[in-house]
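Beneath this line is the structure, given in structure tokens, with notes to follow.
Rather than the whole complex, this shows some of its chains in their spots.
Order as written gives the chain letters A and B; numbering starts at 1 within each chain.
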Amino acid sequence: MDTVVVTETAGQMWTIVVVGIGTVFLCLFALVVMVSVFKAIFVREPKAAPKAEAPAAPAATAPAAARGLDGAVVAAIVAAVSAASGVPAASLRIASIERSGFNTPAWGHIDRA
Amino acid sequence: MWQNILEFFQTSGYAGFANSQMMVLRFIPGELIMIVISCVLLYMGIGRKFEPLLLVPIAFGMLLSNLPFGGVFTPAEGGQPGGLIYYLYYGVKMGIYPPLIFLGVGAMTDFGPLIANPKSLLLGAAAQIGIFIPFVIAFYLGKAFPSLGFDLKAAASIGIIGGADGPTAIYLTSKLKPELLGPIAIAAYSYMALVPLIQPPIMKALTTKRERQIKMEQLREVTKVEKIVFPIAVTIFIGLILPSAVPLLGSLMLGNLFRESGVTARLSDTAQNAMMNILTIFLGVSVGATANAARFLQPQTLMIIALGLFAFSCGTACGVLFGKIMCAATGGKVNPLIGSAGVSAVPMAARVSQVVGQRENPENYLLMHAMGPNVAGVIGSAVAAGVMLSFLG
């Protein structure tokens, strides 16, 4: 690695600067978009479907509306994965998970009496 | 410069997807499916509260290790340090985390109900048959379909899911078949969380209404000295009969001694809080990280999930059936419903016994009676794991 020092050029340095600043803005702008989609999904009334940024979202939010908040979590995750990966949401549909009626506590809840 | 920028984008996760070695249906990268599965597990843990203390770290570890080029699980090589989880995983590989977590579990466990009613130990033993039936079936499946790769070690790792005890399952699997850690840990913790769904139908099917209504005598009080001597004596007794159970059982009992001795409250507190939480994070994340696409997206994972459910059911059934034997032998003094608690899954299985019992007779309080088989099941599955280890380890 140390031999790199000899051949380091300003070009390499400027590449890092350009890619670096570019990537920081790209990543954080991606998050701006993502969080804006959040607002669309979670905060407005469910009748207003989210916008084009997350092509999978409409498909996913429909059952979400029926199942309430928890369903919305699944929907959002699917939407996020889909939007991030560019794979159509259809390939990602999650088999419905029934509400269990029981919630299991963790082992940490062993009776300490 | 543009050359370099291009090369940089070749290292993005999307490029990783495109070059994935594990294309499902020829076009979906396996890593992407793993990411979705980890999100589903996160949903189960957070949204459905399925054993979240373990499932959340496991699922996140799975997520991190399946982000292409993320490098969190890369081994150290040629002077370059490895990824974070590569180092955390040492504690699994070397069998360090599970016994230390058992130390904390021991510090949280009250063996009083078991000491008060020692016969409940037999129910804890009976429920462990639920480990050996799927072991047999997995072995024959492996013979019938060699592509599954279910040899004796794999079969033992699958069977131990029926022990309903996370650290024991992880410990045994890490020693026998570490490549199955992911699915086995996930199955073990998921079914533990599903105990309230899995057990009641089996319990009802195997018992009569009359049996379910049996009220049990109140337990005697247990003295402090008994509680102190118990962990020491168990370690010596079982340690001499089955040395291979010492790492797990000895740690469990040391933790319990910290709890009961009355003079080591500091150590008991740290063992069940700071230390256990740190190790739970490390264990969960590194067990989850073992589940990479090429290993996880295989038919045997589904088989393990199915056999795990079967194992839980077997354990429940064996516990209840043995409970019926004890009921008959004692002239109806034992409610067979407490037998199902013998699978361990502390304390959920005991609560299920309570709930099912009270549904038949609102004045029936089985909880404390079921805690006996419940904690006995922890000892029982550690013993079963010890036998597996001494034959196959």
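Definition applied: a contact is a pair of C-beta atoms (placed from the backbone, for glycine too) under 8 Å apart; a residue touches a chain by one contact, two chains touch by 3 or more.
Note that the coordinates shown come from a computational prediction; the quantities given were computed from them, not determined experimentally.
**Q** For the full complex in this file, what are the copy numbers of the chain types, given as a label formula?
**A** Although only one copy per kind is displayed, the whole complex is A x3, B x3.
Please note the rule applied: only the chains that are shown with their structure count from here on.
**Q** Which integer distance in Å separates the CA centroid of chain A from that of chain B?
**A** 30
**Q** Which bits of chain A are touching chain B when the two form their complex?
**A** Its residues touching chain B are 11-12, 14-15, 18-19, 70, 73-74, 77-78, 81, 85-87, 91-92, 94, 97, 99-113.
**Q** Where on chain B is chain A touching in the complex?
**A** Those residues of chain B that touch chain A are 1, 4-5, 8, 14, 17, 28, 32, 35-36, 39-40, 42-44, 46-54, 105, 108-110, 166, 192-197, 346-348, 371.
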